[in-house]
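Starting off with a structure, shown below.
A single protein chain has been omitted from the complex, and every remaining protein chain is retained in its original position.
Should a chain be cited, it is by its letter among A, B and C, assigned in written order, with residues numbered from 1 in that chain.
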Amino acid sequence: DEETDTGSDNDESAEETTDYSAALVTDEGGVDDKSFNQSSWEGLQAWGEEHGHTEGEGYDYAQSDAASDYEPNLTRLVRNDYDLIFGIGFLLEDAIANIAEQNPETDFAIVDTVVDAPNVASITFAEHQGSFLAGVAAAEKTNTDQVGFVGGVESDLINKFETGFIAGVKSIDPDIEVDAQYVGDFSSADDGKLIATRMYNDGADIIYHSAGAAGNGVFSQAKDLKQNDPDRDVWVIGVDRDQHEEGVIGDENVTFTSMVKRVDISVQEVSDLGLNSEFPGGEVIEFGLEDEGVSIATTNDEALTDEIIVEVEDWEERIMNGDVDVPQTHEELETYLDSL
Amino acid sequence: MDYVIEMLNIRKEFPGVVANDDITIQLKKGEIHALLGENGAGKSTLMNVLFGLYQPEKGEIRVRGEKVHITDPNVANDLGIGMVHQHFMLVEPFTVTQNIILGSEPKKNGKIDIKKAERDVQALSDQYGLKVDARAKISDISVGMQQRVEILKTLYRGTEVLILDEPTAVLTPQEIIELMDIMESLIAEGKSIILITHKLKEIMKACDRCTVIRKGAGVDTLNVADTTVTELSSLMVGREVSFKSNKTPASPQETVLKVENLVVKDSRKVDMLKGLNLEVRAGEILGIAGVDGNGQSELVEAITGLIKSEKGSIHLKNKTIKNLPPRKITESGIAHIPQDRHKFGLVLDFPIGENLALQNYYQKPYSNKKVLNYKEIYENAEKLIGEYDIRTPSAYTLARALSGGNQQKAIIAREVDRSPDLLIAAQPTRGLDVGAIEFIHNKLIEERDKGRAILLVSFELDEIFDVSDRIAVIFDGEIVADLKPEETTEQELGLLMAGSKKEKVGGE
Amino acid sequence: MGFVDLLQSIIPPALFFSAPLIFTALGGVFSERSGVVNIGLEGLMIMGAFVGIVFNLTFADVFGAWTPWVSIIVATIVGAIFSIIHAVASVSFRANQVVSGVAVNFLALGLGVFLTKQFYGKGQTDMVSEPFYTTNIPLLANIPIIGPIFFQNIYVSSYLAIVLAFVAWYVLYKTPFGLRLRAVGEHPMAADTNGINVSRMRYIAVIISGALGGLGGSVFALTIALNFSHATIVGQGFMALAAVIFGKWHPLGAMGAALFFGFAQSLSVIGGGIPLLADVPQVYLLIAPYVLTILALAGFIGRAEAPRANGEPYIKGSR
Partner (left out) sequence: MTSNKMFNILVPLISIFIGLFAGAIIMLVFGYNPIEGYVALWHGAFGDLYFIGETIRQATPYILTGLAVAFAFRAGLFNIGAEGQVFVGWIAAVWIGTTMDAPMYIHLPVAIIVAAVAGALWGFIPGLLKARLGVHEVIVTIMLNYVALYSSNAIVRTVLSNNEDRTENVAPSASLASDWLQELTYFSRMHYGILIALFAAVIMWFIIERTTIGYELKSVGYNKHASKYAGMSVKRNIILAMVISGAFAGLAGSMEGLGTFQHMTTQSGFTNLGFDGIAVALLGANTALGVVLAALLFGALKVGALNMPTESGVPNELVDIIIALIIFSVASSYIIRLLILRFKKEGK
């Protein structure tokens, strides 16, 4: 079922083909991490097909198995004459900076962080804003006045998720407790499950996770509680993509909502800009609530009731208006909470 | 034919060695048949072929007249052949019973019926007067008892033909006498025995016939009644061997080693030496006689610093060496031929050349500022190999590949060559053939004559009598007698060693 | 939080955390008791997790609620088969057993992810729809104090692990097979001269370790991770190996060690939720279980002697 780069007799190309090609380099998650790597690859695939390319000719990806693989992967794509190369994830920051400097003729884009170089477009997302809305929804939903946050490895990025979420919860009701804990890595599902067990035991009924594969443990625990007591309210808030599927248990679903980050849209958009010779080199493009760069999944409409959605939309409004400045760091969070 | 076993024209090769070449041996029912040969002559190999551990390249084996293929020990067991190996085949953490039943366990509901097994073992032990404790752990029992466990193992499997590979090398004189009795009762039950030994006296005493092999080839089979020790030894070695060392009387000089009131505990905190006193002078050989387990190894290990001494003092030429690190002690002038050559004496995975440097690799000229000088190391090794007639393909051969006798010679070469003030030789001839023993005894005497003090620990009364200038009897952690060999008898010594007669020693 | 409450919140999670480690460590005990070092436990768990998940995804419709059980059985069987590679290399080919074990780890991870990509076109499977769920053990769960601690919200697989540890103990210490297996690991030549087929015994032991490793991996996947990817088994096999040694190569010891890891981990997670400890930097809680293990070893567990012939290929007639 695999396609190779020989014989490109793919005649389905609806649009006229173009010369502008784009590729991406994943971080260690790989293109099928069910997270932003996958999402960006889906975006690139869609873009490629739209413009009559085939994989390997016109669009492609390179997967990294270790941090040291980023640069060779980027370089190889440069050598293969791709016009635009994405680095997916803040982990690639340095690699992009280096390779962009070495290859001023090529366009680069970095996702989730900022690289200051004329040929690099920085794509960031307002995860804190999306997480804030998730927090609002959680606060509206919780019956126990206690919710949880499980992070992978503590980092600036994951802190944005945490602080945004806490701010959202507290904006609704400062008395709701938010219990935040980090796994220490992104892979230990067992530790993730231990943490979720503790949080649910201690009375949390909703856990927002941003812990990669370790987050599996959160789903696993929520589903187990649900199985044993279908009437109990246990919820998970997914991250990056709509994790509705992960929450399925029989006829129920423990995924309350997900903080969706549309890396695919950003990849498509930046590629299009490049194609139209409008590549935003040197610029930082933040994808926020406006362009649905980040949003709250509404798939589980039973759980995410209309009232909650109304409330969420209300806060969304306020954020977009600039009435609310969502904190991104722990310090900002302190100030924000004091201001409540 | 009334042969139970016939091994005809057996040939067995190892890479580079023909261990057995066209050897024939025939065992009559109800006889004790000795198998005699130098170290490395191929005795163990031949018996391992019979026991199914090795497959011969050529030759034929018949059991009770029928041609058989002994493809593994199972087959041998089924044919009623049992073997007690030179190195015991016992699982140390297991009990006596577990070792004996291993491989043919009595069962009840899928579980080992350990009660029944223990009863059976005890009954069997009593039947042959083996005095074995069925529940003891192997690691807790004496070597002699371990050997009886090995014999029990074969009896338990219904052995008709018992192969004993150097059973007496590790036994005390008392244990040897007991073993002889056991063998007699086995023969009385209609079993047959092949006995490998280097002790010609034992052959003369216990055996009916004897097959001699030399350098892998069969030499002859004789009726023991019709031969002499001298004939056997010259058949085996190919020359005359003298059994009495022709040494001159000693002329002891100053005291080299002085041990006073030494107390040593073993790992279980039991006193093994209980205030022991001892003196060895330059130019004399002091033989320590005693039954195994009376503190000999603790004495040696305490002097050499391998274990800690609790109380008392150890002086070497007026310097105290008690509880110094082993290296300090060796450097102050002690060399040590250890009792357990595989455990202490050699690094089996080092080439023989590097083993010969084990005590001096850090000294000039073998190394300089921590950098080894292999040229010097191997030149010295070649020299020792030649001088001590160590039979090895080269100095680069791993020690593991050498025969036991040659391993022992390598250790002796290394230790003696250091010209120590005091040479401690613990069981230096264990398992060696008569030729090698002669060589080593002469070496010890030669060293004595050079003015060295020699402390000889041996379980062999012959060796003690033959080599020592003075005999100290050790019993229960103390020296209980200090005698001149020419002024005592084996009987008297035996009584002293058994603790039934005590003589005050040591002046203090 | 009262002491009973504390136990109630520590023990059940510790049990689910420990169960996969117990299974796998028991496998390690069998293998190493027979004299075959098994660094490949990690790989065996990966294989088990992969098979357990793939089978579960494929046959959930067929087996319904029995799917997880059938899945772990299949994973056990495949684990057993997979481990034959280690047996062939280290028993028949006299390979350095550590090397062979390392290769098992590489092979399992490579094969697992490679096949996942072949089967699903992506490097990560979906979540299974029929995982294991916790249950209350009838009757026992109602015992006061003990019930809530040990018999409520427990994965049956955790009990299976504990029961299996006792079975392993019985097999190793009470049956002819166990006696032979241990003899082979202590003194293979002695076993050989007693008519025991050393190679066969070691093959059996390694295959048992493969079965139990596969079981451990699949239980991990079906109770905790719920899907398979390169990040499903990351170090659990090594923790199981540590449990083997910690437990002094004894089935009950290994179980104890695995439970200890579970408790320590559970405790450190609980610590993260205790307000008193809220100001303690998280790193201390993260490293606590591992430091605790080292302290336990140094403090009162101490010296551990491996089976005497562990790691040495048996060559007939060598000295």
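We take it that a contact is a pair of C-beta atoms (placed from the backbone, for glycine too) under 8 Å apart; a residue touches a chain by one contact, two chains touch by 3 or more.
Small disclaimer: the values here were computed from a predicted structure and weren't measured.
**Q** Could you run through the displayed chains and say which ones the absent chain touches?
**A** A, B, C
**Q** From the list C:Ile11, C:Ile73 or C:Leu107, which touches the chain that is not on show?
**A** C:Leu107
**Q** Which of C:Ile162, C:Ile274 or C:Ala304 touches the chain that is not shown?
**A** Touches the omitted chain: C:Ala304.
**Q** Which one, C:Val54, C:Ile224 or C:Leu241, makes contact with the chain that was left out?
**A** Answer from the full complex: C:Leu241 touches the omitted chain.
**Q** Which positions on chain C touch the chain that was left off?
**A** Residues touching the hidden chain, for chain C, are 85, 89-90, 92-96, 98-100, 102-107, 109-111, 113-114, 117-118, 231, 234-235, 238-239, 241-242, 245-246, 281-283, 286-287, 289-291, 293-294, 297-298, 301-304, 306.
**Q** Can you list, in ascending order, the chain B residues touching the missing chain?
**A** Contact residues on chain B toward the absent chain are 304, 306, 325-328, 330-331, 336, 338, 343-350, 354, 358-359, 361-362, 367, 370-372.
**Q** By the contact definition given up top, give the residues of chain A that touch the hidden chain.
**A** Touching the chain left out of view, chain A contributes residues 2-5, 28, 56, 60-69, 71-73, 75-77, 79-80, 90-91, 93-94, 98-99, 102, 152-157, 159, 184-187, 212, 329-330.
Here is the rule we use: only the chains that are shown with their structure count from here on.
**Q** If you average the Cα atoms per chain, which one ends up farthest from chain C?
**A** Between chain C and the rest, the longest centre separation is with B.
**Q** CA centre of chain A versus CA centre of chain C: separation in Å?
**A** 34
**Q** What's the distance between the Cα centroids of chain A and chain B, rounded to whole Å?
**A** 75
**Q** Based only on mean CA positions, could you tell me how far chain B sits from chain C in angstrom?
**A** 45
**Q** Note the residues in chain C that touch 2 or more other chains, in rising order.
**A** Expected reply: no residues.
**Q** Where in chain A do residues touch two or more of the other chains?
**A** Nothing qualifies.
**Q** Using the touch definition up top, name the residues of chain C that touch chain A in the complex.
**A** Those in contact with chain A are residues 9, 12-13, 16-17, 20, 117, 121-124, 126-127, 129, 131, 133-135, 153, 220, 223-227, 229-232, 234, 236, 265-266, 269-270, 272-273, 282, 286.
**Q** Of all residues in chain B, which touch chain C in the complex?
**A** Touch residues, chain B against chain C: 48, 51, 53-54, 72-74, 77, 83, 85, 87-94, 98-99, 101-105, 107, 110-112, 153, 400.
**Q** Which part of chain A faces chain C closely enough to touch in the complex?
**A** Answer in residue numbers: 1, 30-34, 38, 154, 179, 181-182, 184-191, 193-195, 197-199, 201-202, 212-213, 216-217, 219-220, 223-224, 227-228, 245-246, 248-249.
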